[in-house]
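Missing here is one protein chain; the remaining ones are kept as they sit in the complex.
This part shows chain A:
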Amino acid sequence: MEKWRAADRLLKFSSRFASAVNWNNSCKSKQGKYFYSVATTVHRNPLFSSISPDDISYFKTILGERGVVQDALALDAANTDWMGKYRGSSKLLLQPKNTEEVSQILKYCNSRCLAVVPQGGNTGLVGGSVPVFDEVIINVGLMRNILSFDKVSGVLVCEAGCILENLISFLDDEGFIMPLDLGAKGSCQIGGNVSTNAGGLRLLRYGSLHGSVLGLEAVLANGTVLDMLGTLRKDNTGYDLKHLFIGSEGSLGIVTKVSILTPPKLSSVNIAFLACEDYTSCQKLLLEAKKKLGGILSAFEFLDSDAMSLVLKHLDGVRNPLPPSIHNFYILIETTGSNETFDKENLEAFLLHSVESGLVANGVLAQDINQASSFWHIREGLPEALMKAGAVYKYDLSLPLEKMYDLVEEMRVQIGPAAKVVAYGHLGDGNLHLNISAPAYDDNILAKIEPFVYEWTSKNRGSISAEHGLGLMKAAKIHYSKSPETVRLMIDFDYCVFELLPDTSCLDDNHSIICLCLSA
């Protein structure tokens, strides 16, 4: 591509979008409930059309009456994210039942210049799954068929709207498991998981979706169906474009089918809940666990004393595994293997050694599946407990292991008594979930958090979004973790995808990441 043409395109690109202006903190609704992070303002691009009655009729001919939702209650739910922090004002929710319908909708929206937002389980935590303005919501929740499962290779092919927990149940009967697991599994859909490159609790053992997704089918902005639904473990024939879709958060197209490699379900699962006195012990324990438990280690999570206190206070059916006191740090270790006796002995020996060497102050070992679930409930229930505790500012960061907790302590000093700083996360992956819990949303508290947290992360070469994605919350912050040249290339690529497609007169996503990145 000649440079002048690239520059010309970039110019056209940027002129299509609103220029960024200083974000107004007072983007609160009348109830004062919805609150955005300090970012740059996005204005609704006047080039995008608004929905007309003709559009509604057209959609009804494609999707039938049931596929076109204008009911206020249903729209309210679809317009609001799980945390109740981000709210759009869409007047139309479409529910296609198959790829063909998705293709026709997108083709039409493209020709009419109607902005759209793809939506799955709406469990995202960065405001990426709900409209910013009045974009048409395309929810793939009705596309929930399991298309095929190979019992020998473990390759599962299913539609994007399949709920993760349902896939886990299905595979359970076959003797397999999903390579990812997260607290939102009861509602999140695999299409969304793939589009956001969800991490979860087992990344330590089974790797990221970049490794387990073998193929996908996606529909581009102009309705083109991109069939990359391979089921092959190895396929080096050209650029592996599916990797760009994984984690693209819907900005390149709507994922409609996924082909994923599932690991066999191993019979011996053991889980221990441990208490450590300081963060250094936690790190050493991780190293020891990797060495001594090697192949059977399947999860290594941590939570601090504030997190434990919060969960005990706000979550139902939870009890302190190590009463009566609250320890400084808690570590949850899970092993998954095929030999029950051997694994248990191995884990017990490792744990007893850790106690003897002073790494672990105390701990409990689950004796049955019920106890194991109760340990997981503590860790997985943290987001829910935080919601119940009041307002929460959520940050999902990847940081070098030695420095990770320093941020938490510095944040505590920054914030002072105004709010509680709660830390937990996938210690094994170097992923911190930093949450600031306050009685109510307060600009003063936010001012103490941002940009401090992003600057700190950037200074330590961390990622401002380990697994949650950028969404609306962090799109304009991308520069904290990616160099300007990298961002520019992303924009160029995105532009190419749309420019090179025939009949793409409009862009897919009103608040596409690219738009906000450009403004930053």
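Everything that follows uses one rule, which is that a contact is a pair of C-beta atoms (placed from the backbone, for glycine too) under 8 Å apart; a residue touches a chain by one contact, two chains touch by 3 or more; residues count from 1.
Basically, contacts and distances are computed from a predicted model.
Entry comment: the absent subunit's protein name, as recorded by UniProt, is "Electron transfer flavoprotein subunit beta", drawn from "Electron transfer flavoprotein subunit beta", "Autophagy-related protein 101", "COP9 signalosome complex subunit 6" or "Proteasome subunit alpha type". Within the complete assembly, A:G363 is the residue of A:G363, A:P383 or A:G462 that touches the hidden chain.
Of the listed residues A:E348, A:E409 or A:D443, the one in contact with the hidden chain in the full complex is A:E348. Listed residues A:Q70, A:S89 or A:S267: the one in touch with the omitted chain is A:S267.
Listed residues A:D71, A:D172 or A:D278: the one in touch with the omitted chain is A:D172. Seen from chain A, the chain kept out of the figure touches residues 172-173, 267-269, 273-274, 319, 321-322, 340-341, 348, 351-352, 355, 360, 362-371, 373.
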